[in-house]
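I have placed the structure first, in the form of structure tokens, so that the comments after it can refer back to it.
With one protein chain held back, the other chains of the complex are shown just where they sit.
For subunit A:
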Amino acid sequence: MMPGCPFIHIIRKNEDVYSQILRKLFNESHGIFVGLQRIEEALTGKSRKTQLVRVSKNYRSVIRACLEEMHQLAIAGKDPASDRQFSIQVSSLSAMELIWNLCEILFIEVAPAGPLLLHLLDWVQLHVCEVDSLSADVLGSENPSKHERFWNLVTVLVLQGRLDEARQMLSKEASTSPTSAGMCRILGDLMRTMPVLSPGNTQTLTELELKWQHWHEGCERHLQDGTFASSPHLESLCKIMLGDEAALLEQKELLSNWYHFLVTRLLYSHPTVKPMDLHFYAQSSLDLFLGGESSPEPLDNILMAAFEFDIHQVIKECSISLSNWWFVAHLTDLLDHCRLLQSHNLYFGSNMREFLLLEYASGLFAHHSLWQLGVDYFDYCPELGRVSLELHIERIPLSTEQKALKVLRVCEQRQMTEQVRSICKILAMKAVRNNRLGSALSWSIRAKDAAFATLVSDRFLRDYCERGCFSDLDLIDNLGPAMMLSDRLTFLGKYREFHRLYGEKRFVDAASLLLSLMTSQIAPRSFWMTLLTDALPLLEQKQVIFSAEQTYELMRCLEDLPSGRPVRGEPDAQPLQDDDVEATKVEMLRLALARNLARSIIKEGSLEGS
């Protein structure tokens, strides 16, 4: 609100505090996006998948970097309001990374059964990061196995499939508590012998299945024999490793979300799960975990859609729940490169990828500074990109010449001649109004705008008529080939040359130039009187400059002039004095021409030396 005025409100965009960091996201991802489009042609065959996975990981690392930075700011604790904003944004970004990671595993990496579980384990480990702080806590204490959260740590490690670390914990427990040493050793052995598919392992899936089945039965036997009966912790660990759902659900708090539950469940009951069976387990895990107490949140729906391999649903849900188009635009573009999106005809004929990119880029153009990024996005929208760019680029406010030059360069690189012309015209008009005729001329040369060049030249000529001398000689003297842009400009240049020749006393050259200016019709009629008046001193020279032929030409020009009538374009009401002056000039001219004619005839008719 303006002070003192109750009715006027100043409206400003609420530029969010965290937008500084988001700008880095936009800029870095722009670089990755453009790089992806450029290598598209080179992507073939086997290396294609690895390249695309690398691009996906690049995107994710950019998101993580922003996440880190924002997290640092959130905990720095400047003030509660911005802290809350930061925290909201942090959770939003981390949800984005979670979804992207899952999409990378399922759609881009397209992991088959076997490696699929390993990737899902990595995914969960990456996103549930309380483990590290808990581990540091427990291990840092004097007597780790007596720490109150020791068993929590061991359980969480088992839930995440980090069995080696769990075994180390157990050995610590074994060394401090001899009574359970035996049981710890047995459990540790079970952990060690669990068959896992390690990358690079050559065993087939069936082999793995068989081994795992065998190991599973071994665990069952131990449980039924009551080996761990005396230690409830160890027993529940064994049950978890058997994939017992009830035991897993007891650890809801440590699991913290249903997809962790899902992955752990798969790890210990169906390690060779196939991708297309995932959604069964996902749905049941979600239902079991929520237990009818709460309903799924948007994030849960998105992940479910991903497990069901319904890409369109993923994108649709993300578009609804996220506040800007950044995420869906880039993800869709990447998935499109993986050739996963069928063309989905939307009402205006472009496909989903293009629609999202257009939305994102239009949003960039609304930003005062990020419009340069938007240009590249429009470039890669084959159907409507060019048209959108044409409309947006003309509306960028041009406060300095440097910005205008950048905009013009964008247009010229894309052969948008109409836009170039219109922008140059605006700049040239501004320059003319500010009396910067040289700038105006250089803009009209850039746009190859002959009409404007004519306008500028007319200004110069008018100034000359009013003041009797040229302004901006540095410009007119050095026009160079630009003179050819418009007739008027050529005339201006030649006229100035005439003055220069006259100044250098090269009268004969000056005279023939002057004559050619009139006879070649490039001089505007309105200016002929001035030219003829300029001829007067040449006619009055002691020596004869104009030849007879030339004098006849001059006389003809004089007669061609509408004598006594007002000059074209001027109002009819002319003060009588002007008419008088005009008439006198014509008289003087006629006299001078006649005299010159006489002298030149005589000179040409005489022999040399007489």
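Everything below uses one rule, namely that a residue touches a chain if its C-beta (ideal position, glycine included) is under 8 Å from a C-beta of that chain, and two chains touch if they have at least 3 such contacts; residues count from 1.
Throughout what follows, contacts and distances are computed from a predicted model.
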> The hidden chain: which UniProt name fits, "N-acetyltransferase domain-containing protein", "Nucleoporin 43", "Pyruvate dehydrogenase E1 component subunit beta" or "TMEM1 family protein-like protein"?
Replying inline: "Nucleoporin 43"
> Who touches the missing chain here, A:426, A:482 or A:555?
Replying inline: A:482
>> So one chain is hidden, and I want to know which residue out of A:165, A:359 or A:472 touches that hidden chain in the complete assembly.
In response: A:472
> Touching the left-out chain: which of A:51, A:372 or A:530?
Replying inline: A:372
>> For the chain not shown, which residue from A:52, A:432 or A:453 touches it across the whole complex?
In response: A:432
>> List every residue of subunit A that touches the chain not included in the displayed model.
In response: 15, 20-21, 23-24, 27-28, 30-31, 34-35, 368-369, 372-373, 399-403, 405-406, 409, 413, 432-439, 441-442, 445, 471-472, 474-475, 478-482
